[in-house]
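All protein chains but one are shown in place.
After this line comes chain A, so read on.
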Amino acid sequence: MDKSHYGSRNPSELPFESPFLRRCILAAYWALVLVALPAWWHTTSIERLPLPMSQVMAQTKREIEFPLNIRLSSAVDGVDADAVAHELERSLRSRLSSQLFVLPTGLNDVSVSSEPGSYWVKLTDGVQESVVEENVLQHRWDVRDSTASSTLANRLAALLSPYSEHAHAEQHEHVVSKYASRYHIAFTLLNEDAASGKSALSWQIREALQRIMRPVFKRLGPLHNFTIESQVQFHAPLAFTPTAVDVNGTEVYGLTPEDLTVFVNSAEWTLSSGVTNDPILHFLLFVPSAFRRPLHILDSAGTLTRSHSFILPQWGGVVIYNPPPETQGNFHILSSQLDSILPIFRHQLLSLLGVPRLPSGVKSVSGSLSTWQIDALLRRRAHENAREAQQTLGSIVKLVEQIENMPVGKDVKRDVEDALSALDQAFEAALISPKLAFDHSSRALTLTSRAFFNPGMLALLYFPPEHRLAVYTPLFASATVPLIVAVIREFAAWRKQRKTAASSGIADITSVGYCPSSATFDHNDVITKVGLNQR
């Protein structure tokens, strides 16, 4: 009874149906929407800081250049160092792309040898072969030889720029592993089957490494940081059976070139501890089972080769060790026996790391790596690193531009900026010392890689627009459409009310002109009528 009475009441008399209150409620909704909009925008947008694009673009066009300073002195009678230097400079400049100066100098100029980034060529007739020591090349100069000057130019070109000069070296490019500041080196003694007897139970690898490998590691210390591990395995079966070959009535076993490519049985050999994310270079000493000795390597025609070792590009090296036939029972490989094996590993290591070899006719005095070789490697790696850093920077910028929902955080921006400055430093340092330039370039490479591989750079997943529509429509359409419609209706009512107010206002202007409160009452009535008409 009461309810029906309530329902039949004039809506305009309900307190919450007063136009003012209704508009306030509507305005409150809209205020909430408007206030929430920036927050919604902020929380759903991806942080994309601007990257220094123009700087990156300018940087990617630069090339690192190393000027080369060569001092030339002559101890040979009747040779004019000035003339030779001039001739040498002309012929080397046409062959090498870098800036190059050859300066004649006195025989006993002490300051030259200590100057970083410069080389000293001494012409003598005292040595049989050309000899390098540190940054000095002692070159035998024969006055009677007419090609003496071009021979020297060839040697120098091969020493200074070994990678572009040798057609032979080109073929070995794919062997060289990519630059990494840290390498893991794993030496493994593998017995194919120790149960067959006559197997190597241990090796004195520690002493041998100390004696033979350590000088090399030390010399390469400026470029790489090496971690070394070694292990012995007693059961390392091959995944194939070596071919039996008959040589002079005795049966030997052979590995065909195809066998070599699948020699490493990675499914069953556990070769490294895998504790590191650094690249690993493997060196395997393989002792064949007692029933398959001696094991040799065959060439493609099926005949035996003299070599017992091979390189797997960018992976490591393998040496096959056939113990002497008179061996009885199991044995231990002594440090002295390793003396013939570790130099092969060293050779393989140098090839894998891209250390240039000395050109023919040039020997190293102490047997260690000369400054010429190390510098050539430093220049090469600095060049590679700088180029790779430039390319990575370029691709970061390109990808960020291309993939619209890829976030770019503060740390990425900072790394990119740091890498740019490291590259600048590398370009500057290249004029002074290859080592410094290399250091800066490798830092640039580390920074760019870190920026590229930043875990926060993962782009949000792609959703097709239909997908978004399907998600947003049920959520927002049901909320926004009544709000918009309410505004339109309210606006229409307001206009109608104003119109009627205006017309009735003209009629009553003389009687109620000074009574605004009665006019307001009229308005209320009008609105109620309008409202009722609409229902």
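Simple rule for what comes next: a contact is a pair of C-beta atoms (placed from the backbone, for glycine too) under 8 Å apart; a residue touches a chain by one contact, two chains touch by 3 or more; residues count from 1.
Throughout what follows, contacts and distances are computed from a predicted model.
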item: Among "Tubulin gamma chain", "Serine/threonine-protein kinase BUR1", "GPI-anchor transamidase" or "Molybdopterin synthase sulfur carrier subunit", the UniProt name of the subunit that does not appear here; value: "GPI-anchor transamidase"
item: Absent-chain contact - pick from A:I64, A:L123 or A:I297; value: A:I297
item: Option touching the unshown chain, where A:L103, A:L201, A:I228 or A:L260 are the choices; value: A:L260
item: Omitted-chain contact residue, chosen from A:V84, A:L281, A:I344 or A:A386; value: A:I344
item: Chain not shown, touching residues in chain A; value: 91, 94-95, 97, 147, 150-151, 153-154, 157-158, 164-166, 168-169, 172, 174-175, 178, 239-240, 257-258, 260-264, 266-267, 274-277, 279, 297, 305-315, 317, 340, 343-344, 346-348, 350-351, 357-364, 367-370, 391-392, 395, 398-399, 401-404, 452-455, 457-459, 461-466, 468-470, 472-474, 477-478, 480-482, 484-485, 488-489
